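Heads up, the thing below is written out as structure tokens.
Heads up, one of the protein chains got dropped from this complex, but the rest are sitting where they should.
Labels A and B are assigned to the chains in the order they are written; within every chain, residues are numbered from 1.
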Amino acid sequence: MAPIVRMNGINKRFLGVDALKDIDLELHAGEVHALVGENGAGKSTLMKILAGAHRPDTGTIVLNGQLVSFASPVHAQRAGIAIVHQEMTLLPDRSVAENVYLGREPVRRGHVDRARMQAATADLLDRLGERGITPRTPVRRLPVAQQQVVEIVKALSMDARVIAMDEPTAALAEHEVELLYDLVGRLRADGIAVLYVSHRMREVFDLSQRITVLKDGALVTSAATTEMTPDQLVRAMVGRPLDAMFPDRAKTRGPVRVSVRGGGNERLRDITIDLAAGEIVGLAGLQGAGRSAVARALTGVDPLTRGEVEVDDRPVRIRSPRAAIRHGIAHVTEDRKGEGLALRQTVRDNTMLVRNAVFGRSRIDVDRLLGSVGLAAGRTGQEVRFLSGGNQQKVVLAKWLAVAPKVLVADEPTRGIDVGAKRGVYELLRELACSGVAILMISSELPELIGMSDRILVMRDGHLAGELPAGSSEEAVMALATGSGA
Amino acid sequence: MTATQAAQPVRHNATSRGRVTPTLMVYLALVVLLVVGSVLVAMRGGVLLDHGGILNILTRSTVLGLVAIGQTMVILTGSLDLSPAYLIGLCSLIAAETMAGDPGMVVPAVLLTVGFAALVGLVNGLVITALKVNAFIATLGVALIIRGYLENTYTGPAGSVPRGFQHLGYDRIGPVPLSTVVMLVIAVAVWWYLTRTKGGYHVYAVGGDAEVARLSGIRTGRTIVMTHVLCSVMAGLAALFLVSRLGSGAPLVGADGGYDLESIAAVVLGGTLLSGGRGGVAGTIGGVLILATLDTVFDDLGVTPFLKDVVRGAVLIVAVALYARSQLARRAR
Partner (left out) sequence: MTRTQARRTRFAPGTVPVLVVLAVLLVALAFVGTAYQQPAGYLALLKRAAPLMILAIGQYFVIVSGGFDLSVGSLVTAEVVIAARLIDGDDSATGWVILVLLLIGAVVGLVNGVITTRLLVPSFIVTLGMLLVLDGAVFLWTGGAPRGALSDSFRTIGRQGIDGVPVIGQVPWSVVVLAVLVTMAVVFMRGPTGRTLVAVGDNETAVWLGGGRVERLRTLAFVLSGLSAAVAAILLGGFAGVSAQVGDGLEFRVITAVVLGGVVLGGGRGSVVAAMAGALTLESLFSLLNLLGVSGGLESTVQGVIIIAAVAYAAIDWRRKRA
């Protein structure tokens, strides 16, 4: 059968860097095609080209046998290609129906035909078996998973024959993921071609019929899902023996720097953790299991309301980020641009940010500090927004090094940076640990977490499900995280 | 702001009782104010809501109401207009000088005034969207340009309107001035436009999240320009009403009325978010009526006019603080 979409020889360069090199991709009706690869491999770029948000430098897109070229996402939508974004693109103050038909409101005799709009939305919701949502509800009142349903309904309302989903489970809790599985199944049954962008093994094997692997902008392999094993897929994604990516583990474990006993708050219960100088402790768990909540509790963002915390054997209360920092706890946040950096300020100002804000004293040798994280000295006067993701993350690390923390909580420290820069971050974290910092590292990428951690704590539903030693298998972690294998 | 971000803090907001919409709050406040005001005035032996009192409140509401209706549309898109005050002054002169007492010139003068106002709105909108100048600066700049022209060209009132035109300002239907009726009709039309038409939907979308609107195929620039044109046209109409009452054009009639900042005050008092995307004309009219009622009550109580400003400022801050309370969780601190 002929494919709905055939992308041929797609090339794209950004600022002189190859984002995509000669990619071919076919999407068939009723088929889920998984597009996998590490962050920075080019998945999003390829998807955006398909959806008209970027134009390829060279290469062709054939849709239903016709050569097409989209000037904007709106043109792609009209041609039947819709995208479900990782970040929601809904207006929180408008109703479900108004969001679904945003920009395409049905008009009757000069005014918006609200009845028709709401009925059509209700029909689509029915078609997806989603009964918890009424078309008139403001989107603000819906939980994130249902907002995603609205996004998908929006795609369906455009009569999309091709739907691209960008990491659709990223914002979902575990039970919500099941809902998404059902949804994708229904889309398939309706004969829609789904491009499913993800780097999660389980989803890819559960959902897809075909897998295409990208690495550093190039197509590594494309095969039927039944012909692949998870091992092969990981190797194709990483492209090198995993072990070579990670620095050697530490040999010594120093005194405990921070300990939590029976910690809890709205999202966490009975958290007991010791972090010792010199070790990197990995925190694993599914999305929504409470990994970030632990990070935010330790660093005073969403403080613990129960339990005891000790830093260097002294009881402390951490009620704000400022308090955490004063006790020597640093926080590399998940959202680098939104929470970590003042993008329009210079590298120097960002490096000094915490020191200035909390301690407000004496200068330090910023150049040397930046050198130690691997940033060239000539960069200090540059605005941070002009740096690559990897270099931005180095600035974030330098910002915390400037206050010489005892404990570093790193939430997804390699998100959105390229493979080379990742290796730099790994080495930095390990060096820090060796210099006596206790590190708690959170990552959704299991190979990375396993490769880096001296031991791994696994979370499930807001509590610690167990602890695994260094070098445990992904299966062991997943078993604990899902509560299945135990 | 994406929905994800907005929705996240909800978990902090345990008491989500907020079904009382701002619009309802405004009208409740108005009722309370009318009751309290009536009692206070009655204690001094007067009647607040007699024929004269109602007339007074409505007359005061008309001009500010018109400007605030326009301002509502502009603010809903996330923009702002600081130019109405001086634009009203200039429009009053254009109208009065074109009419120059000649009844035959009324229609051309009205058309010219409205057309000129629309042109100024177009300039506002284009400076904001095409030159990418912050709305505050763009409309302040345009206001200053007009002000300079007025100060340079006029020293006092000029032009005159024919008697017939004064009917617009002075005729009444019962206790309701004709001009108020016109204002309310326009308010209903704009309400219909905002809540029932595609263009109105897009106004909310642009103010809610311009990027999302753009990705949905909405021409955000065009939407912003259009609201600015409409806002300026409202200012032009306001000028026509003022001229019909004054009998001539006056350069500072708008500035003295403080219609720029006061219209913004009325809009946010009416529950529209200054950053756009939420609110509406109904609340704005409530805000305008509150301001006018306050004025009238103070007049009836014989309070010095200066206290009015004090109370007005305090009311404004308190009202917006109350609206902000319902979203206090937004920042989750």
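Keep this in mind: a residue touches a chain if its C-beta (ideal position, glycine included) is under 8 Å from a C-beta of that chain, and two chains touch if they have at least 3 such contacts.
Keep in mind it's a predicted model, so treat the numbers as computed, not measured.
K.L.:
Which residue among A:75, A:326, A:415 or A:455 touches the omitted chain?
P.N.:
Looking across A:75, A:326, A:415 or A:455, the contact with the absent chain belongs to A:326.
K.L.:
For the chain left out of this view, which of B:229, B:268 or B:290 touches it?
P.N.:
B:268
K.L.:
To test your reading of the contact rule: which positions on chain B touch the chain that is missing from view?
P.N.:
127, 131-134, 136-138, 140-153, 261, 264-265, 268, 274-275, 304, 306-314, 316-317, 320-321, 324-325, 327-328, 330-331, 333
K.L.:
Since one chain isn't shown, list which residues of chain A touch it in the complete complex.
P.N.:
Within chain A, the residues that touch the unshown chain are 299, 301, 320-322, 324-326, 331, 333, 338-346, 349-350, 352-361, 378-383, 386, 399.
As a convention for this text, only the chains that are shown with their structure count from here on.
K.L.:
Between chain A and chain B, what is the separation of their C-alpha centroids in Å?
P.N.:
Once rounded, the distance between the two centres reads 45 Å.
K.L.:
What residues of chain B sit close enough to touch chain A in their complex?
P.N.:
1-4, 6-7, 10-11, 192, 196-198, 201-202, 204-205, 208-209, 211-213, 215-218, 277-278, 332
K.L.:
For the complex, which residues does chain A have touching chain B?
P.N.:
Per the touch definition, chain A meets chain B at residues 72-74, 77, 87-94, 98, 102-105, 107, 110-112, 114, 139-140, 142-144, 147, 171, 266, 302.
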